[in-house]
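Rest of the complex left out; these chains stay put.
A and B label the chains in the order they appear, each numbered from 1.
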Amino acid sequence: MIETDISRVIIQEYCKRLSEHLENDVVIVGAGPAGLAAAYYLAKAGIKTTIIEKKLSIGGGIWGGAAGYNVVTFEDKDILDEIGVTTNKQGKLYTADAIEFSAALAYKAKQAGAEIFNLTEAEDIVLKDETVQGIVVNNSAVRSLGLHVDPFCICAKYTIDATGHPAELVGMLKKSKPELFPQQLQEYFMNVETSEAGCVEKTGEVFPGLFIAGMAVCDVYNLPRMGPIFGGMLKSGKKVAELINEKI
Amino acid sequence: MIETDISRVIIQEYCKRLSEHLENDVVIVGAGPAGLAAAYYLAKAGIKTTIIEKKLSIGGGIWGGAAGYNVVTFEDKDILDEIGVTTNKQGKLYTADAIEFSAALAYKAKQAGAEIFNLTEAEDIVLKDETVQGIVVNNSAVRSLGLHVDPFCICAKYTIDATGHPAELVGMLKKSKPELFPQQLQEYFMNVETSEAGCVEKTGEVFPGLFIAGMAVCDVYNLPRMGPIFGGMLKSGKKVAELINEKI
């Protein structure tokens, strides 16, 4: 029956893709701008990359622009041109449509070969030989309902915490190793000039096997927050891809 | 200060786009597969088209594939090739990644020139001279909180109800004009063969100025539901675009 044919090809293709991506070169947690940009550049370089995202849709904080005015800004537009996003010049800033930007980024990352599993949530880290070797994940709907269900694992040579402000993976590490991150994980007061540059500069490895990118960098290093300007996010994602690419 | 520059360009560009799209050739309610496909074909034909979507992200029911297995199926792949979605052949079916499909559709609709306002919800219809002339909309966050706040209007020569199963606009019409739609607005039991064809065939105008496309068609005509097979949605979106194009 065609109904069960549809069901079967979906379940089997998903299962195959998931089984094939339990071990990866890189696993990225969070499909926001930094995570998607990192995935795009990693996959383009032929590196086996998986993103997990706890929400049903991807894009993180892009969709709403500022306070729901769905426009986003950039200080330059090289990466936007590369991924094919239309921009307008307004004074010294470039604007783009938030929806177009979000969709283009996801589309290009997928086309480059990155795998994305949505509705999937990191609940812990896999730590062996004092190295982060992947993440412990669960169905995010099951977790939201507080059901008592065990997780499974997605492993990787390198793990990127691209979870944004909460810096969730670093927070998990800190919970058992508070001495590693004595500071509060929080961003500092808004200051766009210093934040955009600092966020890219500090992008990198914070523990063997664990990299940070995007707003998680601001949380870990207490850098200023920046608001709806996304150039730093893209550059941070690109930089983390380059750093990992050099190590592989 | 750069922080207020960012705020200002965003607010002003949004306000300008919104003001310019208060009157349209076509307004589409719902940024799911049928609504996005319709917008893509309408905008490509040079018709001024606006989509409103009450959620923060677009894509409707695509993201989760079947039960969260994020893969979707199609019986043929012409439109997919046109919008650039990678497909796999599995028996008689084509599969695609749900995230890639959703992102590609939104990206191509935007690139073609369609305007999308997310976080915006239709709460009523504008009806004059017994013709639907647009919709009454509100901020969907404000509405979700039950705050008592008046709406505003987005008008159009033609309005498309692409809200999926609830067929929300038809439901509003039915509430004051129950004799027009004596049947329950609900889909019939699943039957993929008859549903895909029927949904496209019945796509069209149901009241002066009001068209239906996608799963809303199934609700209005009590056609079978179809599950995670999306060919009919794309064809219905394409057909409604063609029908309106002929009238303009």
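Heads up, the rule we're going with is that contacts are C-beta pairs under 8 Å (C-beta built on N, C-alpha and C of every residue); 3 or more make two chains touch, one makes a residue touch a chain.
Computed from a predicted structure; not experimentally measured.
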item	value
Size of the entire homomeric complex in copies, 2 being in place	8
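Here is the rule we go by: only the chains that are shown with their structure count from here on.
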item	value
Equivalent-chain rotation between chain B and chain A, CA atoms, steps of 5 degrees	180
Chain centre separation in whole Å, for chain B relative to chain A (CA means)	29
Residue ranges of chain B touching chain A (in the complex, touch as defined)	2-3, 5-7, 9-11, 13-15, 17, 56-59, 63-66, 68-73, 84, 86, 88, 90-93, 95, 97, 99-100, 102-107, 110-111, 116-119, 139, 141, 190-193, 227-229
